[in-house]
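This structure is in structure tokens; I'll ask about it shortly.
Note that this complex is displayed minus one protein chain, with the remaining chains in position.
Note that the chains are named A and B in the order they appear, and that numbering of residues resets to 1 at the start of each chain.
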Amino acid sequence: MIELLTDYTLRNVVLGATLLGAISGLLGCFAVLRRQALLGDVMSHAALPGIALAFLLTGQRTTITLLIGAAIAALVAALWLLAITRTTRLKDDTAQAFILAIFFGFGLVLLSHLQRHPNAAQAGLKSFLFGQAAALIERDLWAMLAIGGPALALTLLFWPQIKLITFDPDFARSLGLPVRQFEILLTGVIVAAIVIGLQTVGVVLMSAMLIAPAVAARQWTNRLETMTLLAGGFGALAALIGAWISAIGEGLATGPVIVLTMSGLTVLSLLIAPERGWLWRRLRLARGWKPDDRV
Amino acid sequence: MNPQLEVQLIAVIIAAACALPGVFLVLRRMAMLSDAISHTVLLGIVLAYLISNSLSSPLLFVGAVAMGVITVWLVELISGSGLVREDATIGLVFPALFSLAVLLISHYAGNIHLDTDSVLLGELAFAPFDRIELFGLDLPRALVTGISALTLNTVLLFLFYKELKLATFDPALAATLGFTPTLIHYGLMTSVSLTAVTAFDAVGSILVIALMVAPPATAYLLTDRLPRMIGLSVAIGALAAISGYWFARLFDVSIAGTMATMTGFGFLLSWLFAPRRGIVAQIWQHRAQRERFALQMLTMHLLNHEGTDNASVECHPRHLIEELRWQPAFARTIVRQAEQRGLVQRQGELLRLTEQGRTLAREL
Partner (left out) sequence: MFPAVEIEDLTVAYSNKPALWDVDLRVPRGVLMAIVGPNGAGKTSLLKATLGLIKPAAGSARILGRPYAQQRHLVAYVPQRNSVDWDFPTTVLDVVMMGRYGHLGWLRRPGRSEREAALAALEQVHLADFAHRQIGQLSGGQQQRVFLARALAQQAEVYFMDEPFQGVDAVTERAIINILRDLRAAGKTVVVVHHDLQTVPEYFDQVALINVRCIAAGPVREVFTEANLRATYGGRMNIFGNSAGGTAPAPSLAPGD
């Protein structure tokens, strides 16, 4: 464990992964509770053409340039998605699957174009597909903080309002809260969470880091505050373990390892969490208790 | 046949094979299951490979199809527990299974052609080089499997068209008539999964989603009738396949990627310009409707306030601007139109309904 603190690469990996897991876990709760779990999936896939275009247009490979490109593409995807469901009779699921496939397909076109370029600098772009934690450098960590910090601060600042809007938007509107603006803010916050994870987990699997910690945390508590903190903790733990395994293992893409660790935690939570878990329900049934002691 | 033609033929056949179950995925609001299935079939392939130790074993195909159906079953199992909502469940199940597949590949099968790039992109350009002998003909394997999938989907569609249609639009009625909706659901999912496996090898998981969802979504904006929607989906998919191929040749980029992009482009066109449901048509209709609606509102308003105490206020044109929140110019246009159509008359300052206007207002 000492090498964790001394080895430069490992330190970056560990810090980066923990940061990513915590932030995506915390912010992912709102995606799940607002029934937008799959929006995260769509937006993370949709980030790919943004990354490629940012590189193509600026010629720069700095983290922040690429992540800005990713964020813009994700937001454009979210807007087009909204426009389609508002103006056609297509339902959410169709619009989501459509946007996801189209943006990602276009991103692959751009990537295959870049690969035929003689420029060697694009070599790292492919790691955005499944993530490569070992490639994290200190500047990437600052970029993650610069994006995630404000997103977390805004969420904390408007906590009561966000909680109310997530639970009951109609009632919030009747109190005069600017619900539309908050919805935009929350979408932006989810984009921030996605963008942070792209380097480590990759566009294909990033959505799992939004969804799984929230689902796991929900099983252990009935309070939003506890759930959010727990989700951040679960996310950080899974990302830490996953990134570490992948960094010491040989050529293992980080994304899949992290996602599998997180999925394991989630399955465990669904099975053994007190009150809600599968095991508890079976136990209660076996003892002949009623599903709950309603009055 | 030269390789160019073969690639295009394979692409068209796969597009058609995908469009058939795709129509029902879209209509049944299960499009995101195609996302899940097209990713998780990889795990089936890998597991079957690890068991059979051969890339040509039929077990691979069986394993992949089974894994697609297992994915759907898992999603239903978890969301059925009431602990997680269905959308979150999809986002939970497929990344886990897909991650497992990617790791198994990199750990056990790093040297075989199952690399993660071809998973996402497919290798359509190389499809003509993988050939098999059939009835004395030397054919690309992807062409044979594609035609098989297309044939199977077509036959299934003809056999169960009535049942599928009923179970899609009225599952409750289908159940009471004795067509088990669960059976039809899993039948469709098997077909989706089978098509995904077939297409997956040639065009990759992303194009599978694009071909299953985008052409039916486009067709749904163009027609109201199911048979036409099916036909249009197949045609749109085929068109996207061919145009995508030529774009890819022109710019020397990924074929699967350009095909996906072309399906998106086709959708964009019909989203904007579809005859009755497109954005342009909607704006046009909206404008016409707004005027008709305003005329109706005017007569209704006058009818409600005819002969009441404050009729002198309510029936004054200025009141329309204040209370109905119309722009002054719009109010003038509407009043003028109402006069021209003989719905209202001016009586000094005030507006009065004619008999014709009164009839219109009463009919509403």
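Heads up, the rule we're going with is that contacts are C-beta pairs under 8 Å (C-beta built on N, C-alpha and C of every residue); 3 or more make two chains touch, one makes a residue touch a chain.
Please read all numbers here as calculations on a predicted model, not as lab measurements.
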> In the full complex, which of B:H107, B:K162, B:R228 or B:H286 touches the chain missing from this view?
Replying inline: B:H286
>> Tell me which stretches of chain B touch the chain missing from the display.
In response: 82, 286, 289-290, 293, 296-297, 300-301, 304, 323-326, 364
>> By the contact criterion defined above, which parts of chain A meet the unshown chain? Give residue numbers in ascending order.
In response: 33, 35, 157, 159-161, 163-164, 166-168, 170-177, 218, 221-224, 226-227, 292, 294-295
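Quick note on the criterion: only the chains that are shown with their structure count from here on.
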> Taking each chain's centre as its mean C-alpha position, how far apart are chain A and chain B in Å?
Replying inline: 26
> Of all residues in chain A, which touch chain B in the complex?
Replying inline: 32, 35-38, 40-41, 84, 87-98, 100-102, 104-113, 116, 129-130, 204-205, 207-208, 210-212, 214-215, 218-219, 251-253, 255-257, 259-260, 263, 266, 270, 276, 278
> Which positions of chain B touch chain A when the two form their complex?
Replying inline: 26, 29-32, 34-35, 78, 81, 83-85, 87-88, 90-92, 95-96, 98-100, 102-103, 106-107, 116, 120-121, 206-207, 209-210, 212-214, 216-217, 220-221, 248, 251-254, 256-261, 263-264, 267, 271, 277, 279, 282
